[in-house]
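Just one protein chain is left out here, and the rest sit where they should.
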Amino acid sequence: MNPAILEIGPLAIPVWAIVLGVGMISYLNSAAILVYAERRIAAFIQNRVGPNRVGPFGLLQPLADVLKLLLKEDVTPTHGYKKLHAIAPMIPVITALLSVAVIPFGAGLYVTDINAAVLYLLAVASLGVYGVTLAGWASNSKYSLLGGLRAAAQMISYELPMGMAVASVILMTGSLSLVDIAESQSMWWNFFVNPLGAVIFIICAFAESNRTPFDLVEAEQELVGGFHTEYSSMKFGMFFLAEYMHVFIGSILITTFFFGSYHLPFADLYIPADMNIWLKGILDVSVFTLKVCFWCFVFIWVRWTIPRFKYNQVMKLGWARLLPLSIINFMVIATIMYFTN
Amino acid sequence: MIVYLFILLAVLAIGSALAMVINKNVVNSALFLVINMVSLAGIYLLLNAQFLAVIQILVYAGAIMVLFLFVIMLLNVEDEEKLFDKFRVKYFLAFILGAAVVGQIFYSIAGVTDMLPEISSNMAEIGTVEEAGDVLYTKYLLPFEMTAILLTAAVVGALMVAQYKIKKG
Amino acid sequence: MDYLGDLQAFLPGIITAVAGLAVITIEALKSGHKSAYWVTSFSLIVALFFGIQSLGTPLQEAFSGMLVHGGIAAFGNVIILLGTLFCVFLSNDYLEGIDHNYNEVYGMILFATSGMICLAGANDLISLFLGLETMSICLYVMAGLIKNEKQGAEGALKYFLLGAFSTGFLLYGAALLYGATGTTSIPGIGAAASSDLLFLAGAALLLIGFLFKVSAVPFHMWTPDVYQATPTTLTAYMATASKAATFMAMILVLSRALPSVEGLDWQAVLSVVAIITMIFGNIIALVQDNIKRMLAYSSIAHAGYALVGLSAATPEGYSAVAFYLFAYTIMNVGAFGVVAYYERNKGLDFSDVNNLAGLGFKKPMMGVMMSLFLFSLAGIPPFVGFVGKYYVFAAAINANMVPLAIVGVLASAASVYYYLRVMVYLYFREAHKETEMIDASFLYKGALVILALLTVYYGIEPILPFGGLMELITGF
Amino acid sequence: MLDSYFPILILAGIAIVLALLLMTLSRILGPYRPNKHKLNPYESGMDPVGEARERYSISFYLVAMEFIVFDLEVVFIYPWAVRYLDLGLGTFISMMVFITILLIGLLYTLKKGTLDWDLKTNKI
Partner (left out) sequence: MLEIDWFLGISAIMFSIGIIGVLIRRNAVVIFMCVELMLNAVNLTLVSFSSFHGNIDGQIFVFFALAVAAAEAVVGLAIIIAIFRNNLTVDVTEINLLRW
C-alpha cells in the first residue's frame, strides 16, 4: 500500500485510494473511448466518415452502444451450462481490472507496491484464459468450443515470450516491483538497451488481446464469432469491454516496461530533482497518458492495416520463433550484464 | 480482521474441496479445484509467503488446471451419472480411512501446538523473491537442475504416450 | 561452493542425464537413428566405470548437503548402473522384436537412472523427493509404452494413479518431519529427532510412501498388473534398478534420519510388513500361470526378504540388504531376459507357463540359463541368491529377530515350488505344438551369459580365499 | 507486508460487484422471450448436426503441456534474474544449463509435430 497521504484542507486521503479510484474509472472509460476511437480511425483509414450522428462528432456513440446492449435479450443456448455461461464473461473483466493495482502512473502515484508485482500481472493474465475456455465450453456450439480452445491455446502460447521479455527487463532492474522498474528508466528507457525484447513484448501484447492480426479466435470465415458466438446482450458486451480493456492494459504495460513509464527520454538530464511535487505529478501523468494513447492508436492502426494470419502460422510464430528468440535474447543480455559488472 | 479473512479463506478452501469431490460434472469439479487453489494462495499470503502465493496462482491455477480443462474438453468426458446410487463398502472404507487420517493428524497436531513457535517475526522478509533467489541456486542447486531433467523427461514421455504411434515398417 | 567437487560427486548421474539429453536431441534431429542406442550403452559403461572407481571412498556430503557420495551410496550407484546397463542390452533386441524400439525409451531409461542415482544418494528430503519423482515419472511412461493395446495403457494408468496417490503420502510425511524438526536435511532430522507425535506421524507417512514404491504387501496391488503390461525387459528395469534405488534411499533415511527414539518402533513395523510381504508374495506366486505375474509376485516376496535386513537396523543388516539388492538385480534381470527371449517368439503366448513345455531341450542354452536364474532366485546354493538370503537372515538373527528369520526361511522354501514348476515345464513336459524359435543375437546371449557368470561367481565368492564383496560393503 | 495486498482485496471486491451489476442490469432491462429456435446453438441457420462437444486434435493438449514447462521456467528464472549479479559464476552457468535442457525439450516437441494440427498421430 502506498504510504503517502494527501492533505487537502482538513481531509487526509491516502494516495493509494485516489489512484485506485481514478485508475479504475479510466480503465472502464478507456473501453468507451477506445470503441469510439477505433471506429473513427478505422473510418479514416478506410476513407469513410464513421459514426457522427449521436452527439457532436458522434462522441456519444459509445453510450448509445452500451444502452443498446443493456436492452437486448439475453439468450442461453439449449443444453448449455447456464451458470458457467453467465460466469464466463465476468472473468476477463475482473482479471483486467485487477491489474490496475500494481501499475505506477507517476512518481509515487501507485496503488500498491508488492514484491512480486510482475509475477502478479502474469498470474492475473493467466487467469483470463478461463473466461474464453469456459465461454466456449458452456455454449454447446461447435464454433464456440473450437474458438474457445483456440483462443486459450493462443493466449497461453504468447504469455511465455512475454514473460521472457519481461525477464530480460528484470535482469537490468534487479527487482520485480513495477515501481522500481519504472523508476530505473529515468535515464535510459529499456527500449534503447533492449530493443529486441521490446519488439517481442509488443507482438505478444497484440496476440494476448486477440485482435487482428491475431484474431483467429473469431476468424469470421471459419468460426463465426469464436467463443462468443452464442453470447448476446450485456454478456457479449462484457467480452467486448474486456477486449478493449486488454488493449488499454497492453498499452500501459508496453509503456511501463519498455518506454520509460512516466519518464521523458533521458529525463535525468533536464528534469530537476527538486521539482514542485504538484508540477511533477501533472507532468508524469500527462507523459504517461500520452504514451498510452500512442500505443492504443498503434493497436487500432495495426488492426485495420494488417491481414489476419493462419492459425498454425500464429502458433508457429509463438513457439518456434518468438519463444526461442526471447530466451536467447534473455541469455545474451544476462551474459553481457554478468561480465560487464 | 486477519482472523475473519482467515475464516473466509478456510471456508472457501474446504468448501470448494468438498464441492470438487461431490460434483458430478467434471468441468465443475475442475473449476472448484481452481477456486480451492486461489483461496490457498490467499492463505499463503496470510502466512507471509507472498512469492509462493503468486506462484501458486500462476502455476497451479493458470497452467496446470488449464491443462486439465483442455483434456476434459478434448475428451468430452461424460458426467458420472450415479455418484451415490447405492451404498458400497468402498465408500464406507473411504470415509473410515479419511476420517482416520484426519483424526490421526489432528491428534498429532494437538500434541505439539504448545511446543511450536509463534509466527516468526522475520517472516515478512523470508517470503520474498530475493530470499528465494538467494538459496534456490546455491544450496538447492542439485534439486534445481533435477527439475529441468524431470520436466524434460515428462514432456518427452507425455508426447510419447499421448501421440498415436503408427507401427513401423 | 565447490562446484568441481560437486560435479565429481554426482558424476554418474550427470553422465546419464547428459546422455539422455543427447539421445533426445538425436531423436529430434534424426528420428529412429541407431546411434541413440550406442550413446546409451557407452554412457552407461562410462558411468559404471566411474561408479566402480568411487567404491570404497568414505561417505561424504556434496551439493551443500543435498547429496552423499561414496560409501554405501556408491555401491547403490553401481547396482543401479549395472542393472540399467544389462536392461539396455536386452531391451534393444526385445523392443525391436515387438516393434517398439523407439529411441525415446533409451532417453527415459537414462533420465530415470539419473533420478535413481539422485535418490540413492539423497541426503535431503528435497533431493530425495525429486529423485524419486524423476524415476517414477519415467517409469509411468515406460509402463504405458505399448499403448496401442488396452493392457499397456491400463497398467500405466493404474501405476500412475496409485503412484501419485502414494506420492501424496510421502510428501505429507516429509512435510510433517520438516515441521517437527525445522529442517529438511536427513542428518539434521536425525539430530533433532524427538518422540513427539508430529515426528512419529511424519515418519509413518514417509514409510508408507517408501513401502509403496518397493511394493511391500499392503501397498503392492499395482505390481502384477504393471509388470504384466510393461515390455518385459523394461519390467526387469522396474523390478531391479528402481527397487534398488528406493531401498538404498530407505537405508540412508532409516539409519540417519530415524534413530531409535522412544515411541518410534519402526523396526517392529517393518518386520511385520516383511513377514506379511514374504508370506503373501510367495503364496500368490504359487498359483500364477503367467510367468510375468509369477515373477512379479516373486519380486514382491524378494522385497520382503530385503525388508528383513532393514528391520534388523544394524550396520550388518544394512550391508546385507545392499548385497541382497546386488544379488537380486543380477539374477532378476537375467530371469526377465530369458522370459523376454521366449516371449519374442511368435505363434504362442510364451508368457503362459504351459506353453513353455518342452522348450528346455529345444534351445538348451536358454533353458540352462533360465534354470540357473530361477535356482538362484529360489535361494539354492551355490548361487548368489542363496548368499544374499543367508546374509539377510543372519543379520536378523544377530539382531535377535529369530522368528522373522524363521518365517523368511520357510517362505523361501515354499518359493522353491513355483520356481521349480517352470523348470518342470521346460524339461519334463512334452511340447503340445511345434513352434519355430528364433535365435537370439550375439549381444543378447552375451549379456545373459555375463549375468549367469556373475550369479555363479558371487555365489561361490564368499568361500574363495581373497577378499569378497561383502567385506567391501561392510567396510563402509 | 499484508498491508500492501489490502488494496488488491478491495479491488477484487469492486471488480466482482461491478461485473455482477452489469450482468443483473441487462437481466432486468432486457426482454426475455425465448423460443426453441432462438435457443438453438448457431450453425449457419441449420439445425445443429451431431454433438457440439466433439473430440479435437491433441495438439491443444501438447501446447498446454509445453506451456506448463515454460511457465515453470519463467517462475524459476525470475528469482534468479533478481539476484544473479551477486551470486557468482556457478549460479550463472547453472541457470544457462537449466535453460538449455528445457530448450532441448522444446526442440524435441516441435520436431515431433506438436504444432501440426492435422498430423495423423495427433488424432484422438
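As written, the chain order gives the labels A, B, C and D, with residue 1 at the start of each chain.
We take it that contacts are C-beta pairs under 8 Å (C-beta built on N, C-alpha and C of every residue); 3 or more make two chains touch, one makes a residue touch a chain.
None of these values were measured; they are calculated from a predicted model.
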{"item": "Touch partners, limited to displayed chains, of the chain removed from view", "value": "B, C, D"}
{"item": "Touching residue (missing chain; options C:Ile15, C:Ile117 or C:Ala156)", "value": "C:Ala156"}
{"item": "Residue touching the undisplayed chain, where the options are D:Tyr5, D:Tyr61 or D:Tyr108", "value": "D:Tyr61"}
{"item": "Touch residues of chain D, complete complex, unshown partner", "value": "58, 61, 65, 68-69, 71-72, 75, 124"}
{"item": "Absent-chain interface as seen on chain B, which is shown", "value": "2-3, 6, 10, 13-14, 17-18, 20-21, 26, 29-30, 33, 36-37, 40, 43-44, 46-49, 51-52, 55-56, 59-60, 63-64, 67-68, 71-72, 74-75, 77, 80, 83, 90-91, 93-95, 97-99, 101-102, 105-106, 109-110, 113, 116-123, 126-127, 131-132, 135-136, 140, 143, 147, 150-151, 153-155, 157-159, 161-162, 164"}
{"item": "Those residues of chain C which, in the complete complex, touch the missing chain", "value": "125-126, 129-130, 133, 137, 140-141, 144, 147-150, 153-154, 156-158, 160-161, 164-165, 167-168, 171-172, 174-176, 178-179, 182-184, 221"}
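Operating definition for what follows: only the chains that are shown with their structure count from here on.
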{"item": "Per-chain Cα centre nearest the global Cα centre, belonging to chain", "value": "B"}
{"item": "Centroid spacing, where centroids are CA-atom means, of chain B and chain D in whole angstrom", "value": "18"}
{"item": "Centre-to-centre distance between chain C and chain B (centres being mean Cα positions), rounded to whole Å", "value": "31"}
{"item": "Numbers and ranges of chain A residues touching at least 2 other chains", "value": "114, 116, 119, 122, 126, 137, 145, 149, 153, 156, 176"}
{"item": "In chain C, residues with contacts to at least two other chains", "value": "1, 21, 24"}
{"item": "For the chain A and chain D complex, residues of the former touching the latter", "value": "1, 16, 20, 24, 69-80, 86, 89-90, 93-94, 97-98, 100-101, 111-114, 116, 118-119, 122, 126, 137, 139-146, 149, 153, 156-157, 159-160, 163-164, 167, 170-171, 174-176, 224, 229-230, 233-235, 237-238, 311-312, 315-316, 319-320, 323-324, 327, 330-331, 334, 337-338, 341"}
{"item": "Residue numbers on chain C that touch chain D, as the complex places them", "value": "1, 3, 21, 24-25, 27-29, 31"}
{"item": "Residues on chain B engaged by chain D in the complex (per definition of touch)", "value": "2, 45-46, 48, 50-51, 55, 58-59, 62-64, 66-67, 70-71, 73-76, 124, 127, 129-130, 132-134, 136-138, 141, 144-145, 147-149, 151-152, 154-156, 158-159, 162-166"}
